[in-house]
Structures are given as C-alpha cells and as structure tokens.
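Then we have chain A:
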Amino acid sequence: MRIRLLANAWLPLVLFLSAHSSLRAVDHNNVDAGRPLSFDDAEAIAFRERAAEIGTGGIYPKGGPAGLAFSTEFLYGFALNSHLSVDLDAAAGGRAGTPEKDFQVGKLGLGLFHNFNREYGNAPAFSIRGDVALPTEKGAKGVEIRLRGIASKALIQYDRLHLNLDGIVTTAPETGERRFRPGVVLGYSKPIGYPRSFIRTGVAEVSLQTPEQKGTGPVMSLGVGLRQQVTVRSLFDIGIRSDVLALDKAPHEDIQIIAGFSTSF
Partner candidate 1 sequence: MHSLTRFWVTLLMALGWAFSSLAQAQTEPLPKREGIPGREEAPGLNTLPPLPEDLPGWFNNKGKNHIFYKRGPYNFDIYNIKRLAYDLNAVAVGHSMAYEDMVTGKAAGLDTETFERINWVLNHPPKFMPDEANVSPTFGRKYGVLELVFDWTHILHAQTVDVLASTKLSEAEKDREIQALWKFYFESVPYAISPLPMNMAFLDGQPYSMAFRNKYPKVNGLFWGYHWLQGAMYDMLLSKTLPQQRMIYDVLGDRYHAIELYRTNRPFMPMFAETSPRFSEKYPYIANAFDNLHMLHDMVNDILASDWIPEPEKEKQILRAIWIASATAHQGERPGDVKEEGGLHDHRHMVGMPGMGMMKYATEDVMWMDNMGWMPTGDCHHCTMPLPEGEEAWKAPTVSAQGWTMRVRCPLCARDMAAETKGAVIFHIPTEDPLKPVVIISDEQGNLTTDNPGVLFLEEAASHRKCNRWSSAFSSRKAFEEYVATNPEFKDAKPLSFEEWAAVEVSGKKPDTYVKPEGPEGNPYDKAQDDETQAQKEEE
Partner candidate 2 sequence: MKNRLVGKIWLGALAILLAFAPARSGRAHEAKCPHCEADVAQDTPEQDNEVALKYGKKRIEYRCVMCAIADAEKSYKGDLKILAPSEKKGKPVEISRIEGKWSAPESTVFIGHKIKHRYCERGYRAFTTMAAFTVHVEKNKAQLKGAKPITLAEIVQIAKSDVVEDKKEK
C-alpha cells in the first residue's frame, strides 16, 4: 500500500493539501502540505470552516518522460482545532518509481488533523495528523496509513520552522517493497513584504523520505515556494522542488513544478 502523492511513490506528502483562513483573513502564512511544498504547519483550519483546493504540477523524473499531476482536496473543521480531509489525486505521463505513463486516478485519502496547542511562550505548537489512503487506484491492495507529528516554532520573529516527522505503514506491500517508511521534513516560512504588504508568504523545505523499494537509500529534496492571496477568500501558490540526493539508486525526480489554488467558504 502506498500513498502516491502526485502519483509518485517517493513524494508522499504533496497531495495532502489544505488551505485555510484564520478567522476572516485568508491566511497565506498558515502553511499546509501540498500548497505548494510538502510540509504542514501545526495549525488546523477553523471550527466549521470548509476549504477546497486544487493543484497541478509538472514532473520531470530522472531518466523518464515528463508528466503531469493533479490534486483536489476538501477539508472541514469538524471541531475546535481539528479538521477532516478528503483528497484525490491523478497523474498522467512520466513519474518516478513506476513505468506507468497513462492517465491514472490515484488513491482516495482520508485525513484527520488535530492541534494540541498553539505556540505560547517558548513552547512550539504541536499537532498530529493521520491519513489513510484507500486502494481506489487500479490494481492497488491494502491501505496505507501515515502518521505525522508536527511542531511549529518561531525562529526569530516572523520566521517559523516546522518540523514534520512521518511514519508510513503499508498494510499489503508488494514484493520488494517496504512495510514501514519513516520521513522527515523541515519547513521554513516567512511572510514577505512586511510591513508594507501582507499578502504573501515564502516557504522553503528540506526533506528526507524513504522510497518504497527495498534496497534503495533515502531521497533528500529541497523546495521553495510562494503563497499569495488573490481574492478575499483564496490563495494562489507556486513552488519548485528537486530531489538533490538519492542514495542507492533511489528513484527520484530532477524537478517538480507545482501550482495550486485554495479557497475557504
């Protein structure tokens, strides 16, 4: 069982999208996985908030043809500091870690996010999210479960660091695939333009992920992106990621360009 984000086995986070507004302001500074990078910050969407997101990306896998990825997600703040999510992704063309090139609808993901505390004093904000990817993909078996622990902490004043620790369990791994895969992402966010502009946040990350295939080493990726408010209720985001280090023949992508749109209602 795999979570295929952007239909890519080694990039398990990108499609866990969420954009949310903080109260009345659409908050470009509350960073969510997939929009556009892979890390989450430790904030849930507001209670009773609904958010919808779409995204697309161009993928350039190492040694293969280019491909396209699509993603959609719906989120609902069902309780204070907690939200549910439903997501579905699709891909066409080349992608890393699989010879598949046809258009393919991916797995249906269900997620639950809970924030334990806001950042106060010197204590980071802590959250946990759990995701289950159902085998809706053609030929898929079992489910893939991911637990992610998230801590967000101010670095200086407006800069924030976001540490995401992942553990992914596949209930029915295929031959040669790992059952458990750890991962870590260290994200960074900073509003850009203060104190004269209040509409965009720059994001960056470094991540280490374990590929599905046994015998391959971890893949290290770097990414940068921008989230910008475009209407009173919506954001546009754009990002670029690259697998800069792939040990032991791990499948990886030279470059990935991501763009998305999020709105809350």
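Candidate entries met the following condition: all candidates are chains of the complex that A comes from, given by their letters.
Everything below uses one rule, namely that a residue touches a chain if its C-beta (ideal position, glycine included) is under 8 Å from a C-beta of that chain, and two chains touch if they have at least 3 such contacts; residues count from 1.
Because the structure is a prediction, the values reported are computed rather than measured.
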Query raised in the report: Any idea which of 1 or 2 touches chain A in this complex?
Result: 1
Query - Partner candidate 1, residues of chain A touching it in the complex - result: 21-27, 29, 43-50, 77, 80-81, 115-125, 151, 153-155, 157-158, 160-161, 163, 165, 182, 184, 186, 191, 194-199, 208, 210, 217-218, 229, 231-233, 264-265
